[in-house]
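Left out: one protein chain. Kept in place: all the others.
By letter and in written order, the chains are A, B and C; residue numbering begins at 1 in each of them.
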Amino acid sequence: MIELLYFAWVRERIGKNGERLELPANVGTAAQLLDWLEARGDGYAAALADRPRLRLAINQIFAPLTAPVTAGDEIAIFPPVTGG
Amino acid sequence: MIELLYFAWVRERIGKNGERLELPANVGTAAQLLDWLEARGDGYAAALADRPRLRLAINQIFAPLTAPVTAGDEIAIFPPVTGG
Amino acid sequence: MIDVRVQADDFDPGAEIERLHAGRGDIGAVASFTGLVRGGDIVAMTLEHYPGMTERQLRAIADDAATRWPLDGIVIVHRHGRLLPGERIVLVAVASSHRAAAFEACAFLMDWLKTQAPFWKREESDEGDRWVEAKVSDDAAAARWQR
Partner (left out) sequence: MIDVRVQADDFDPGAEIERLHAGRGDIGAVASFTGLVRGGDIVAMTLEHYPGMTERQLRAIADDAATRWPLDGIVIVHRHGRLLPGERIVLVAVASSHRAAAFEACAFLMDWLKTQAPFWKREESDEGDRWVEAKVSDDAAAARWQR
């Protein structure tokens, strides 16, 4: 299982704050995870299509698309941050 | 007449906060004023000998030694400032 | 002392500044930055954040600042939730013996926080709501501290 968290317009487009999903055997990187999620429905496609506008954190640390994902990870997907 | 004001160790060495003096006819610049004051006594000499460590303000504006001094001026003599 | 807080409630900049130097005679300088909601067309702003990661990132940013400058204390307070124009959003306050260190660390913390802390702003206006876009200028500001 992986713990997925969505924030800001990623959350709005997917329509949920997050979810727990079984990590498919053929998903080994964050990029592959996004490909797989994007195919899950229109909301996912709308949220995840524009990759340059997405940021990722794996276990609460910013991670690139090339980062490995493994079972047990907390993976957050969100737009560039705008705090401060 | 000129209004002289002394601050910090210039004040301490001269032994007064300031004084009103008649400006001699042969004193036309701040440098000449310091030369003239320096000859007025030991306190003045001790206060004014080290010219690189002195700063001047004429009518409350920083002024160089070359600045003209004229009757009616308020002339302050003090060490480099150390506020803040 | 490094103190990092993420909260819905307002905070008191004066009290935070005071807390950085109270009871100490060795602190010469406290620099602070208070960020506020700017009005204009905006009716309100809602700050969403990533609980857990936010505190972790702010702490990491503060720890990083403490390795770069000789600091005696850092306070970061960042609010989340719905805020009105004029309300305080964020406070960064830094104590040091030296004023340049205090100023630089404070600017660094704000630049870093803007690009590294997981907050997202949603603005409400008469034309509807919109998510605030990240600014290229914020990335540029943060990049000047890269080493």
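The rule is simple: contacts are C-beta pairs under 8 Å (C-beta built on N, C-alpha and C of every residue); 3 or more make two chains touch, one makes a residue touch a chain.
Because the structure is a prediction, the values reported are computed rather than measured.
Remark: the absent chain touches shown chains B, C in the intact complex. Checked against the full complex, the candidates C:29, C:75 or C:134 give a single residue touching the omitted chain, namely C:29. Residue-level contact of subunit B with the missing chain is found at 5, 7-9, 11, 57, 60-62, 76, 78-84. Across the interface with the omitted chain, subunit C contributes residues 12-15, 17-18, 21-40, 85-86, 97, 99-100, 102-103, 106-107, 110, 141.
Throughout what follows, only the chains that are shown with their structure count from here on.
Subunit A and subunit C have Cα centroids lying 26 Å from one another.
Averaging C-alpha coordinates per chain places the centre of subunit B 48 Å away from that of subunit C.
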